[in-house]
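Right, one structure below, let's go through it.
Note that this complex is displayed minus one protein chain, with the remaining chains in position.
When the chains are written out, they are named A and B in that same order, and each has its own residue count from 1.
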Amino acid sequence: MNSEITVNVCLGTGGIAAGSEMVMEEFRKEFETAGVKNAKFGDRCKIHKVGCRGFCARDVLVDVSVGDKTWTYQYIQPEMVKRIVKDHVLGRQPITEWLVGDDYHTFHDNQKKVILGDLGKIDPESIEEYVAVAGYTAARKALTQMTPAEIIETMKKSGLRGRGGAGFPTGLKWSFCAANESDDRYIICNADEGDPGAFMDRSVVEGNPHAVLEGMIIGAYAIGATHGYVYIRAEYPLAVNRLNMALEQAKEKGFLGKKLFGTSFDFDIKVKLGAGAFVCGEETALIASIEGERGMPRAKPPFPANKGLWGKPTIINNVETLANIPAIINRGAEWFASIGSEKSKGTKVIALTGKIRNTGLIEIPMGTPLKDIIFNIGGGIEGDKLFKAVQTGGPSGGCIPQQHIDLPVDYEGLKSVGSMMGSGGMVVLDETDCMVNISKFFLEFTQAESCGKCVPCRIGTKRLLEILTRITEGNGRKGDIELLQELAEDVRDSSLCGLGMSAPNPVLSTLKYFRHEYEAHINQKKCPAKVCNKLLTFFIREDMCVGCGMCAKACSVAAITGEKKKPHHIDSSLCIKCGSCFDACKFSAVLKE
Amino acid sequence: MIHLTIDDKSIEVPAGTTVLEAARQLDIDIPTLCYDSRLKPYGACRLCIVEIAGFPKPVTSCTTPAADNMVVRTNSALLHRLRKTTIELLLSDHPNDCMVCVRSGDCTLQELAYLYDVRENRFSGGMRDHNRPDANPFIQRDQNKCVMCGLCVRVCEEVQGVGAIGYSNRGFEAKVCPPFEKDLNCEFCGQCVSVCPTGALSGKMWAGQPRQEGVKLTDSTCTYCGCGCNITLHSHGDRLIRVSSKKTSHNRGWLCVKGRFGYDFVNRGDRLTTPLIRREKGGALEPASWDEAVQFVVTRMAGIKEKHGPDALAGLASARCTNEENYLFQKFFRSVIGTNNIDHCARY
Partner (left out) sequence: MAGLAAKFGSGAMTNSVAEIAENDALLVIGSNTTENHPIIGLRMKEAVAKGARLIVADPRRIPLVKFATLWLRQKPGTDAVLLNAIMHVILEEGLEDRDFITRRTEAFEEFEASLAPFTAEFGAEATGVPAEDIRKAARIFGSAVNAGIYYAMGITQHSMGTNNVHAVGNLAMLTGNVGKRAAGVNPLRGQNNVQGACDMGCLPNVYPGYQSVAIPGMQQKFEAAWGGTLSGKPGLPATEMTGAMLAGSLKGMYVFGENPALSDPNTSHSLKAFKNLEFLVVQDIFLTETAELADVVLPGSSFAEKNGTFTSSERRIQRVRQAIASPGEARNDLAIIDQIYRSFAAGSVAEYRLPDAAAVFEEAASLWPEIAGVNYQRLDKDSICWPCPAPDHPGTPFLFKAMFSREGGRALFTAVPQVLSDELPDEQYPFVLTTGRELFHYHTGTMTRRSAGLNAVAPEAFVEINPVDADGLGVHSGESLRVTSRRGMIDLKARVSGIVPPQVVFIPFHYREAAANLLTNDAMDPVCRIMEAKVCAVRIEKNMS
C-alpha cells in the first residue's frame, strides 16, 4: 500500500456481479501491455482487491492512488480500463467524467465506520494486510493481558448489544455462559443472514473475515470455549471461501489452534454451512442445525448460554457483534460507549435499499435520525416522489411513516413505533408503494420460511397471508381489518420463536399507520397507490396511443382491439387486470385507475 | 424444594419440575396437544400457555421450569383467546369428518374444539392435501389430520430409538414422513399411534370397528414374551377389536408390534371349536362331544396307569397359560395320576 501506484478494485459480491473480476483482469493486462510494471514503476505498482465499501449501486468502483492522492471511479467496465491506465496511471490525467461525484462523498462522509472501516481498503484474502491495520492485536492483548472476567466487564461497560436483532447486552450474555459449571463450552458466530435484501454480514465476512475470527477468539477466551463454529449459509460462496482462507491463515500464524499467543489457551473454529433456511438464524434452530437435526427452534428456557450446542453452555453472536469486539478491546469500553445513544451504543451497519437515490451498505452511530439516513446518506427519494414509509428490521420489522421521520434509529426508538432494529435492513417506500401489498410481500416470505413447528406461526401466518391476498385482489370482506388485527396479535403473542412472534409486525404496523389504505381496498375496492392490479381498471388514452399494437400482442385474453396505427381499446369485461399491456406500452398510453 | 403459586393455590415441587407438572399436581387443567409426560417437552402446540407475574408475555408451561415465588395464572381472557385462536387455526386445516373418523371420541383435538366451543371458523382457507397410500398392514396415516405435535417423531426417536420418521417441508406444508417420503420402514411398535392426539395415526385393523357403543375395555396382561406388559383389550361382542396400554402401567403404555397388533389370531376362523377324537389308531380326528372326549381321556389314561404304572404317563404344561391352570395341571399329575413326570417348555 506504500506503492506509488495502487489500483483498488472492489471484489465484493456486488462488485463481482458488476464485472469487477474482468475489470481487474483488464488492469493486469493493461499494466503488462503498457509496460507499467516493468518499465515504469517496478514493484511500486499494485493492483489490489478490496472488499465492499458499501456503495454497490455504483460498482464497479475503482480507486486509483498515485502517491498519497486517491481518485475514485464509478461504473467502470473492462473496456474503460485501457483509458484509465493510459490517461491517469501513465498520463497522470484523471478522467473527470468517470469520477464519483459529490453524492458519493456525502454518502460516505455522513457515516461512522467502526466495522466497515477497513472494508474497501484491505485485501480480505491476506492476513498480512489485516495484521498491518493492527489486526489480532486485540486478541493478543485480551489473551495475554486480560482475565476473562475483565473482558466480560469491558463488554458490559461498552454497552455493546447483540446486532442480530434482539439487542441483548453482549457482556451480560457472556457472563451467563461463563457462570455455568461445564466441562465444555461453545461460541458460535451466526452468519446465517436471511432477511431478503440484507447483506451486512455477508459484506463483513467477505471484506474483513479476520475481524470476525478475532472477535470469536476474544469471546471464546472470555467464556472458556475451546471450540467455535461459524454457521454460514451455503448461498454465500465467496464469504465461505474467504472465511475458510482466513481460518487457514490464522491457523498457520498460530492465532487459532493450540496455545494461542503463547498462552495455555486452545481454540479452534469450524465452518458449518446452512442450507438457507431463514429460521436457522434463530439461535436454537441454528444449534439444532449444527447438531445435524432439522433446523427447528427449541423452547427457551433453557437458554443456549446455559444449555446450547450438544447440551453445553453456548454463546451465539452475530457477525457484526463479533466484528465490534476487537475495536472495543483495543480502544476501550469508554470510547465505544461514547458513540451512539443512551441505551444503544456504538454504530449499526444498515443495508439501505428501496426507493432511494443512494442504495448500499452504510454504518451510522446508533441514534442517528431516520431523516439523516434517508435524505443525507441516502440522497432522498428517487425520482422526486413523496416519501411514504421506511420498513426496518427485515421481514419481521414494521413500517414507519412520515410522522416519525425524526425518530432516532436505535433499539428503543424503532421499537417504540412498532418496528425493530432486526439485523439492520432498511427499505424506503414512496407514494407508489401499496402498504397492503408490502405487508403481503413480507408475509409471503415469513409464512414460507416458517419451520412449521408451532401452530400460530405455521397456520396463522398462512391465514394472515390469505386474508391480505384477498384484500389486494378485491375480495376483502367487512371485518377483515379486525380479523387481521386479532390474528396478528395472537400469532405475535403465542408463537414459539422470534420468527412467529415478529412475523405479524408488517401487518400490525401498516394497520396502525396506513389503515386507510386497507379500508380503501376493502370498502371502495381501490388501491390508492395503484399497485394492486385486480383493483384497477386499465384503459388506453386515445390521444397518446400510436396504434403500435404492442399492447394487444401482450394481452393473453384478447381484451385489446384496434386497427394498426389507430388508437386501441380495452374491453374491461374481458380484461383480467394482469398489467401486461401497461408494461408493454412504450408511449405511456395505457393507464390504470 | 421450590414454592410457587398457581391460580392462588400454593404448591411445593422439586427443582426441575415444570409449571405444567406442578399445575397438574394441583389438578389444574391446562390443555395440551404436544405434551406427554414420558417425552421431553416440545412446546409446539402453544395451548399450555400461562401468564407468569413479571414475564412480559404468556409462556408455555410445559417448557418453563417452576421457580421460587413464581405466581402463575393458568386462565384469563387473554389465554382463553390465544388458545381458542390456536384451536381454530388447527381446525381451519383439519378435515371436518369426525362422524367417520376412527378416533372420534378418542381425539384431543375434537375434545378441545368442544371445550372451547369452536363452531364457525374465522380462518377457513387453503387446506393440506398430503395423503398418499402406504402399504404397511398396521399403521394408517392420514396426514391431513396431523397437528404437527411431533409426538410420533419424538416417541420413535426418544423411546423406541428407531427414528423411522421425521419432518419435511416448511411452514404450512411441513409434514411428518419417513425419509424421502418412502413407505414406513419401521418396527411397527405402534408407539406413534398410541401417542397421536388426533386421527392422523390409527391402527389399520381398527378401521370399520365400533368406536364406543358396545365396546368393552378389559385390563389384562400380554400373552407374548416375558416382559409382561399391561394391556387393555377392546372388545365388541366376542371380537377383540383393539389392544392398547395405559401410560400408568409398568410398561408405561409402550408395547411391541406383537402385543399391539398381533391379537387377531384370537378371532381366527381356524380356532378349535369342538373336541376331536381319533377313535381308532390310524384314523382321522373327528368331532366329539365334551363328555365323550373327557371320558375317552380318563379311560385311556387310567388304562395306561393301570397297566404300566403312573410313570408311563407325563404332562407337558404351558409357559403360555395361567398360573392357576399350570398349578391345577401339575396337581392333577402329581396327586391323581401319581407321577412327577411334569414339565413345560421353559427350556426352549
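We adopt the following convention: contacts are C-beta pairs under 8 Å (C-beta built on N, C-alpha and C of every residue); 3 or more make two chains touch, one makes a residue touch a chain.
Keep in mind that what you see is a predicted model, and the values were worked out from it rather than measured.
Put simply, the hidden chain is in touch with B once you look at the whole complex. Contact with the chain that does not appear here is found for just one residue of B:Arg132, B:Lys246 or B:His308, B:His308. Interface residues of chain B facing the missing partner chain: 136-138, 158-161, 187-189, 204-205, 216, 218-230, 233, 235, 237-240, 250-251, 254-259, 261-268, 270-278, 285, 290-291, 293-298, 300-302, 304, 308, 310-348.
The working rule: only the chains that are shown with their structure count from here on.
Chain A and chain B have centres, each the mean of its CA atoms, that are 51 Å apart. Every residue of chain A that touches chain B in the complex is listed here, in rising order: 277, 279, 294, 296, 298-301, 447-456, 458-463, 466, 483, 486-487, 490, 493-496. Only residues 41-46, 49, 57-58, 60, 62-65, 78, 81-82, 85-86, 89-90, 92-93, 122-123, 125-126, 147-148, 150, 166-167, 169-175 of chain B touch chain A when the two sit together in their complex.
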